[in-house]
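As structure tokens, the structure follows; a few thoughts come after it.
Just one protein chain is left out here, and the rest sit where they should.
All chains are identified by letter, namely A and B, in their written order; residue positions are counted from 1 within each chain.
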Amino acid sequence: MSLLSVRGLGVHYASRAGKVRAVDGADLEVPAGSILGLVGESGCGKSTFGRALMGVLPDAARIATGEIVFEGRNLLALSARGRRALRWRRMSFVPQTAMNALDPVQRLRAQMLEVLQERGGLGRAPALARAETLFRQVGLDPSRLADYPHQFSGGMRQRASIALALALDPALVIADEPVTALDVIVQRQVLDVMRDLQARLGIAMILITHDMAVVAYACDRVAVMYAGRIVEAGTAAEVLERPQHPYTMGLTHAFPDVHGGTSALVPIDGAPPILIDPHPGCRFAPRCPFAVARCHAETPVLASEGDHTVACFRAGEAPALRAAAAEPATWARS
Amino acid sequence: MSAVIAAEGLEKTFRVQGREVRAVQDVSLSVKAGEAVGIVGESGCGKTTTARLLLRLEEPTAGRITYDGQDITALRGRALLPFRARAQLVFQNPFDALNPRFTIRRALAEPLRNFGIPVAEHDARIEAVMQRVRLTPSAAWLDRHPHELSGGQLQRVVLARALIPGPKLIVADEPVSMLDVSVRAGILNLLRAARDELGLAAIYISHDLALIRYVCERTMVMYLGWIVEDGPTAELIEQPLHPYTRALVAAVPVPRVEQDRAPLPIRGALSDKPLHGVGCAFRDRCPLAFARCEAETPLLRPTTTGRRVACHLGEAA
Partner (left out) sequence: MRGSNIWRFLKSEPFAVAGGAIYAVIILLAVLADRIAPYNPREILRVNRRIARYVPISPEFWLGTTAAGKDVLSQLIHGARAALEVGITAAVAVVAIGTLLGLLAGYLGGWVDKTVTRVADIVLGLPFLPSMLVLAALTHGGTSTVIITVTALLWPNTARVIRSQVLSLRERAWVEAARVTGCSNARIMFVHVLPQVLPLAALYGSVAIGWAILAEAAASFLGFGDPEVVSWGVMLQDAYANQALSRGAWNWFVPPGLAIVLMVLAGFMISRGSEKLLFPKLGDQ
């Protein structure tokens, strides 16, 4: 059974222009102990999705539909108190900028102890010991617990927020663009920390990112999000090497490979739809080079072929479409 | 073919809160017409400052800059105007690169006005450049304001503004890093087409080595203000000579599941107190450092294969 099972999640924001369906019917399965990369571009709803899972949405947003089944329990059926009890204990969050997680006027030790003692109920001595262990686990020198966040570099701060997220031994860590703002060498080190934690402690992670290369490096499963919906999901190898959704096909050709062999980068013309009163049909159809009449009228549902799920009417023709998708000419619009 | 722009021994030191920060140290480079050179490195390596020095947006603390053979280091104010007309910049943040109160038309006319292009020609040139960046029909865009355009559209306008005075050199500072992935290829293709059709010299600044490989024939790697290695991009990536380049290349993830996940050949982290004075700036992180690295600053030397590397291990590294 999956550690986390999301079905039909809908998150709406109230805005002056109308109701924005930031997440509109998203389904996702996260097996225990796996690192899942949730990949998509800006505005696709991946951040909102992550926050909805954690229950840390801004006031203007509300979860309108769906269920989030975590460790067998539907989180949306819990009271606010029940959800707060879960937060940090079974599920924790690493925000995009470490400075959103760390208190600038408290030393790291105090921040770690706060979580360990107040949330975790540990005594001071065991809490201190655990704090040191956590720092070591993320590759930080335990003596740095005495420092303030501003004395850390960007990469170290990010590792400190990961340590904080791991404090109470959660089963799932949701990390929102954890390495986006970091230099490439530091990025690699932080990703290695995450993989190491997965290997040694069996922690599951959802890595929210826009970078396919990061996903390929660090994740064993991938879910692709577009316009508030998950359009494809499966193992990293399957989704990256044999994508079945045209958007995924486009995305995989939009990232250059440092070792060459990128003949031409594919631009996907147009822009994602505005998520207020979306029109019927597949959200990607206006930009899809393979769209047919049915795509504009009916909304495709996530269908699975074993472990690989995809929401596209033409998924059966994937191999032929993939070949066409590799050519920039396919994507050129008049 | 002679260089469009060249620099010798460029240095720039900032004074920040009483401390001296050596942002650029002994940078020498040259770029020919039609050539695309990448400057790559992590934060604090001096790549952006180098670009700003070349464009004379900052005064070098030492060194010389020549444009088309003419020394422009000492020029100021009005005297720089002919140079400005020939050297333009594509900015990183499309949302901040245009005056929010100007219409697109006005933003494009500004360089024409400043560089003394007769008013009668303005409309034609604006139309031509809008065609080139594929924002057509231009009438639909020219009277809009920046807040009405998306990131990708704005970046096209920024490119148009850079191309409109007919420059010979374009410097692009992280031109696509703030754009969505699906939009990046479009901008990069436009840049490349402009280069090919207009024979421009181009300098790309980026932290993304994969992008640099896609776009530039030659690349320079910078670390803490120094050039540590340069040469043809593919060669530099596949056979790095400098230990830092080696670590940098190894650190870049590729969009394929099968990839190298071995530990990086580098120690420690970038500290905020960079080593000054004599010795190699990379020595505290280099796995191959030895006594000479502490005692003597390595010079950027040419190799037998047309590359340059600043390392005491030289070609043997």
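The rule is simple: a contact is a pair of C-beta atoms (placed from the backbone, for glycine too) under 8 Å apart; a residue touches a chain by one contact, two chains touch by 3 or more.
From a predicted model like this one, the values you see are computed outputs, not experimental measurements.
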- [ ] Could you tell me which of the visible chains the hidden chain touches?
- [x] B
Task: Sole residue of B:I5, B:A85 or B:I266 that reaches the chain not shown, by the stated touch rule - done: B:A85
Task: Candidate in contact with the missing chain, chosen from B:E20, B:D96 or B:E238 - done: B:D96
Task: Contact with the hidden chain (one of B:G44, B:P165 or B:G186) - done: B:P165
TODO: Extract the touching residues of chain B with respect to the undisplayed chain.
DONE: 55, 57, 77-78, 81, 84-85, 88-89, 91-93, 96-101, 110-111, 114-115, 147, 158, 161, 165
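What we mean here is this: only the chains that are shown with their structure count from here on.
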TODO: Note which residues of chain B are touching chain A in the complex, please.
DONE: 42-43, 150, 152, 180-186, 188-189, 207-211, 213-214, 234, 237-238, 247-257, 259, 261, 263-264, 266, 269-272
Task: List of chain A residues in touch with chain B within their complex - done: 41-42, 153, 155-156, 183-189, 191-192, 195, 210-214, 216-218, 236-237, 240-241, 250-252, 254-260, 262, 264-269, 271, 328
